[in-house]
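Every protein chain but one is kept in place in this view of the complex.
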Amino acid sequence: MSMNSADLINNAEKEWVWNETPLLKVRGLSKQFGAGCIHCKQPTSDEQEGSRCQYCGSIWACRNLSFDLYPGEILGVVGESGSGKSTLVKCLYFDEETTVGEMSISSYEDKTSNLFEKSAQQKRYIRNHVMGMVYQNPLLGLRMPISSSGNIAEKLFAADHYHVGSIRQRAADLLQKVEIPLARMDEPPKNFSGGMQQRVQISKALANNPPLLLLDEVTTGLDLSVQAKVLDLIRNIQRELRVAMIVVSHDLGVIRMLADRTMVLRQGLIVEQGLTDQILEDPRHPYTQLLVHSLL
Amino acid sequence: MAYVAVTGGQEAIEEANGLAHFYRVKDTTPSLDIESIEKQLRLLVDRVMGEGGMYAPEYAALALKQAEGDPAEAAFLLRAYRSTLPRNHYSLTVQPVDMRVIRRISSSFRDIPGGQMLGPTYDYTHRMLNFSLRQESNEDMIAFAKEYTDAAELADGSLTFKKVADLLREQGLMAKAAKGKSEEQEPFDITRQKMTIPTTRAARLQALTRGETGAMTALAYSSMRGYGVVHPTIGELRVGYAPVYIPYPYSSEGGDDCLYIGELMLTEVETINSFKQDAESGNVQFLLGYGLCFGQNELKGISMAILERSLETEGTAPAQDEEFVLTHIDSVESSGFVSHLKLPHYITFQSSLDQIRKVQVQKAQLKPEEDERDANNRAEAEQPQENIQHSRV
């Protein structure tokens, strides 16, 4: 039950070593909404078939998704609304229960066990120690009436830190990193602008130095100038902390700016994936071509 | 020294009890006899039995006499008495379709097979104080009752009627009762097990049927008025006597003998709500709301049917929140907890006093620093929000 603020800071800046082992491995992730029927027991991987069952109306929002994420890498997930990209990150963060599939994280336990099968208590531990999540809607990630420092403290309590002085130091450091004036660290996020709320959310997600950060449409709905600032901040954090990220966006501009590699999702299927530059310069799949051209 | 007047508790309580007794009997004779209360305050007795969770008109009347007519207090007396009784049997499912009906109406149809039957109701009486009741004598009462019975034509045949909901079911307009579930099984019993949320349907219906009439009416009203989605049509409201059977206690294993133990007066309400498509069959059907309570208590029956339906729908209105509705409609619990505020609380208050004094001292010491920080905060707040400030306070 003890915390040493020096430890926290050292952890944050620990040596990052290139590693060929993926940090995150996802295999065959599928998510169905609705009761399902005999016609839609399995998700099809046929692009010609839609994700909605014509018999019972159930939807396979994610169909058999498999991918890896390496330490320190940013993976972009792009697609129009309804493509399953938000459902994907919600499954990874256990906000949605995954229907079938496996996920392992190399920094957790034996590196290979399927995290979707863990108990609720273990999932909570993983959410608090191994992952951070930033939602499009800050209401989901922040307690609006509680102080900003308290929002960060909440994450630290979950990791057994109970020294108010050290917690406040850590909160101050994190808020400073996301450029929130320290004099406002005890103000509740409800007093803040949308851009500031998003930055507080990012600092909260980083509280326990997770190796993996999930960002779901974090700049959607923000003014363009504010968007640019938040994106800058995310890049700086990635450089400084070497945290691996999955960035979900419908906006190819955001993907272009942040992602090393990109997956294109359509109707719950990965239709194309590869280096971001390659996908943007030389899209192969007709759907990706459409997306890229509509951007231009 | 008034604050420590709680000492001398023993004598104080005895005096208070004596005084309460005195207030009940002073300046009045004759003593109300229990039968008069039971018969002449029939609707109040019904309400108390329902909220007390015990069908015993005589005891309810006794409770009302003892409680000087306070229905919450009377229901409480019944509940407390009920706690001393062992649970010996569970009855077979009471079938309101077998009810000997005294009143039966449907607002959904102009006419229903068997006919609308207004029965005893104040629905269409003008609410004017009837001053002649001041002079009503025993003889008047007897004479009226005799005259009324003599004049009444006894209905031919049976007074049991098919239910309107069953007629809708026959026409495929309402889902049939799920098969296999009609078998007799021992219900979840909220008087023997704590109800946990989300709860079973059996527990939910029990909690509603014991709920406080006023509280349920308020919540049902909120749902109809705009804080909710349920605004039904009454398919059928029936009041009457339904027979109660228990399994024959000495029958061999699996035997289906049963024993008639008497009848209950019940109010049953079935409401018709919006329709939906059944996921399995694909049929489009009306949704039923169900209310059932002891005695003639129509307001509660209807409110229960609304709340029951409301709790089956998803949404954020108070009346759709199972935990909110079921944990706050019980009269014994709500009235008990609200009135417990009358108990002395000076220990907890002392604990708060200690904290406020401590904070006052701390705040006083911090005062100069605080003022400075407030000033900084104000300056900060006046800057554009996106402005970046690296300085530390």
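Per-chain residue numbering starts at 1, and chain names A and B are given in the order in which the chains are listed.
Everything that follows uses one rule, which is that contacts are C-beta pairs under 8 Å (C-beta built on N, C-alpha and C of every residue); 3 or more make two chains touch, one makes a residue touch a chain.
Note that in this section contacts and distances are computed from a predicted model.
Novice: Of the options "Small ribosomal subunit protein bS18", "Alpha-D-ribose 1-methylphosphonate 5-phosphate C-P lyase", "Rhodanese domain-containing protein" or "ABC transporter-like protein", which is the UniProt protein name for the chain that has been left out of view?
Specialist: "Alpha-D-ribose 1-methylphosphonate 5-phosphate C-P lyase"
Novice: Quick one: which of A:Gly132, A:Gly150, A:Pro181 or A:Gly195 touches the chain that's been left out?
Specialist: Within the whole complex, the residue contacting the unshown chain is A:Gly150.
Novice: Tell me which of A:Arg124, A:Arg239 or A:Arg284 is the one touching the absent chain.
Specialist: If we include the chain that is not displayed, A:Arg124 is the one touching it.
Novice: Just to verify: which one of B:Arg82, B:Arg169 or B:Arg201 makes contact with the chain not shown?
Specialist: B:Arg82
Novice: In the full complex, which residues of chain A touch the absent chain?
Specialist: Residue positions of chain A that touch the missing chain: 1-3, 120-121, 124, 143, 146-147, 149-150, 153-155, 157-158, 162-165, 167, 186.
Novice: Residues of chain B in contact with the chain that isn't shown?
Specialist: 1-4, 6-10, 12-14, 17-18, 21, 76, 79-80, 82-87, 189-194, 196-198, 323, 327, 332-333, 335-340, 343-348, 350-356, 358-359, 362-363, 366
We take it that only the chains that are shown with their structure count from here on.
Novice: Whole-Å distance, chain A centre to chain B centre, using C-alpha means?
Specialist: Result: the chain centres lie 48 Å from each other.
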